[in-house]
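With one protein chain held back, the other chains of the complex are shown just where they sit.
Chains: A and B, in written order; residue numbering restarts at 1 for each.
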Amino acid sequence: MMREPLLSVRDLYVHFPPPQRGDGPMVRAVDGVSFNLASGEALAIVGESGSGKTSLGRALLGLHPHGTTRGSIRLEGRELSDLSEQKWRPLRWRRLAMTVQGVGTAFDPVYRIGEQIAEPLREHFALSVEAAAVRVHELAQQVGLEQRHLRAYPHQLSGGEKQRAMLAMALSCHPDVLIVDEPTSGQDALSRARLIALLRELRRETSLSLLLITHDLAAAAQLADRVAVLYAGRLLEVGTNLDVLERPRHPYTWGLLNAYPSMTTARDLRGIRGQSPDAADPPAGCRFHPRCTQAEEICRRVEPSLVEQDGRLIACHLGGLGILLQAWDLHKAFSTNGRGALARPGTAEQVEAVRRASLQVYHGEVVALVGETGSGKTTLGRLLVGLLKADAGRVVFEGQELATMGKQSRKALRQRIQFIAQDPFDAVSPRLRVAEIVREPLDIQGIGHLAERREKVIGVLRAVGLSPDEAFLRRRAHELSGGQLQRVAIARALVLDPRLIVADEPVSMLDASEQAKVINLLKEIQNERGMGLLIISHDLALVRKVADRILVMRQGEIVEEGPASQIVTQPRHQYTRALLGAAPAFGWKLG
Amino acid sequence: MRGLVKPAWIAWFRETDAMVGAIALAIFILIALLAPTLAPYDPHEFSGRPLERPSPSHWLGTNDAGQDILSELIYGARISIAVGTGAAVGTVVLGILVGGVAGYAGGAVDVLLMRTVDVMMTLPRLPLLILLAAFLGSGLLQTMAIISLLFWPATARVIRAQVQSLRGREYVKMAYNFGAGAGYVLLRHILPQIGPLIAFGWITAAGRAVAMEAGLAFLGLGDPTAKSWGLMMRFALNLPGLFLTDRWLWWLLPPGLCITLLILALTFFGMGLERRLHPRLAR
Partner (left out) sequence: MKSRVAAYLLTVWAVLTLNFILPRLLPGDPLSSLLDPESSEYVFDGEVRAALEAYYGLDRPLLDQYLAYLKGAVTGDLGRSILLNRGVGELILSHLPWTLLLTGTALSLASVLGMLGGAEAAWRRGTSTDRLLTTASVIAGNAPVYFVGMILLIIFGAELKLLPLAGGRTPFAHYDGPLSAAADMGRHLVLPALTLTLGLLGTKFLLVRNNVVGILGEDFMLVARAKGLKPRRLKWSHALRNALLPFVAHLAAHAGLAMTGAVFIETLFDYPGMGRLIFQAVGARDYPVIQGVFLMVALVVLSANLAADWLNLRLDPRLAEEARK
């Protein structure tokens, strides 16, 4: 049903002159934003600090200096953007009201709270002092404040109380649209929860339309119907609450969600790599491209516009997060009486190592495949990389079918997927020198000449934390410790700059302190280079520290999969629970 | 279109008032230095008849003793600059000593020193000045000393605040961790940071000192042998019926103008300096 939206914003630009009075580029706080807000709806504008969200909020009340705002703002069909200050005044607070982020400075320190809440009432409705007081009392009750709060001065109230007082003040004139700017920032968990509950109640009681400006994703999840993601002054993704926050499509949204701390995530925080963009000088092309793990040439040159896709709007040339590797219904069986030439004819028992396995790995994602020995995880890993041929099912990597790849494509494939094996002593020829080991893939692929290859070798050795001096480069594999050798193996995997690394039990043969270091190293490299990482392991406790998603495998089948936080705290399958219970790092018992 | 970010100096000089102040100050200092060359006569010399009108031989006429007013004016610059400098030095040195010690030592020492500063700041300046001058006698050195004694509290306060904040910084604590002594910390970390403050305080103090010196001379508390601008004004005012003729125009007005211009030059220059130190306050 197409109803005229209550608030309609089209091509909104807010550009400020540079702060120093010299020449310099304009600060482009809001750089072309369009959205609608329907009556009674709650829309959350989420973004990091510096994304322009506060400037956006203020622009909707015409608060910016003359000449900085451009574009259309229509409230119930009436154009607001070209109004003079005088024409704005009767509309402010009555049609649109706002709260500000810094609750400490939102109130005039020399007047009582009650007076300040009454102020707009007296201004807009010419109420007498008594009549205004009655209304103020009502409002106070609505937000849970008492008479003593109203009589107090701002400095006598706590942050949470002031936040509620601000809300009461904002609601005083029954606005159509309420803009709430960072209501939860700087508050402890209890105040936050109370405030969110309050806002929800207010929405229920009145038909208020809410525009929530925040970087607090949890608040957005609890309050908003729809979510719009703002980055460097432009919207990257707009959709329903569920779509955007549970199934994010845009790489930025996805990164944001991963970076968000929550009580359920045991995973260490990793921010989005790279720097926030400079509002005065945003990147060319797609603004997110320098930090995106799947940026392509077009992303660097052309700025994507918001297009409709599966019921949401997304600004990405690649249509959002791309799937790096996908597998459907993989089957693999082995004969128990030997293989190949050693096969004995007759009754041969088949062991199904992998059964009906399907999975995906997105760009820049860390997926953990967890199971006991014999669960088939190693086999699955090799199937995905193409080291084993599947009996049935498909594997598609970067859009190409593994099965139908020609020889050339296969060779190229090797560049893009790399494999790290469990036992470094086994995976590396003991007599080779370090330099030769790491250089091997380059030699095989015939990339660059000797000097260039040497450069690359030095580069990746540094990346894994080994010192690439002459002495070390000449050491032979058998002279190195387990941890060092595994690092060399990782360096070797990196040297071709792959898009996906599959690591099979990369640390299980190392001692405890090395385990932690190498697993963190892998995660660091993954974060830096933005590649996909599939870790195969039996140690659930270990992988939960680095994985975004976990797949649990048992007897050849994937029995459960989901976000790491969910798997660890709310496992559904019995087997998962058993695994968790058995994991040595967990001290608690499962009932 | 990308803009260039101009170097800080050029942006500063674009502020016309600071630039004008700097130039004017330079001119005054030059005049003071080159006084013997510039002045047509020795100001003590009785080069003409008393109260002569301006003429080619005496551009501003002569005073009641027959001395050339223009020469007095030029030599007066020396006094003003000298006293301004001297008093400023005294103020700043005292301010650094007291403020530095208070901010650095903290605790009881700080409280004691700051209470003293508070008391000194509430006392009315000029009457105290007059009291001191009356008892201490006149003379340039005494004047400089008295002015310093009056203005150091304000400087001390500012310096103390800065020293206190600097002392709490991490890198100072780190220096201690490395085994540095108080002397090292003061020299290496704190002093360079308060440098700009000192420069600014110096300029401000100089401006106030010039005003005070002239005021004291005007009131008859200055050195009667030092031909300062204030003294010139005093003698001029002592002349009965000064305003009934137009004598004030060449005797009273020029020294008054010079004092005002010098103080304004120092003030504008100081304002420009402050803008550079605190760019956030520029708006």
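We take it that a contact is a pair of C-beta atoms (placed from the backbone, for glycine too) under 8 Å apart; a residue touches a chain by one contact, two chains touch by 3 or more.
What you are looking at is a predicted structure, and each value in this text was computed from that prediction instead of being measured.
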Which residue of A:Glu123, A:Glu303, A:Glu372 or A:Asp423 touches the chain not shown here: A:Glu123
Sole residue of A:Arg28, A:Arg92 or A:Arg234 that reaches the chain not shown, by the stated touch rule: A:Arg92
Residues of chain A in contact with the chain not shown: 58, 61, 63, 88-94, 97-98, 100, 102, 105-110, 119-120, 123-124, 153, 155-156, 169
Contact footprint on chain B, counting only the chain that is left out: 17, 118-119, 122-128, 130-137, 207, 211, 214-215, 218-221, 233, 237, 243-244, 248, 252-253, 256-257, 259-260, 263-264, 267-268, 271, 283
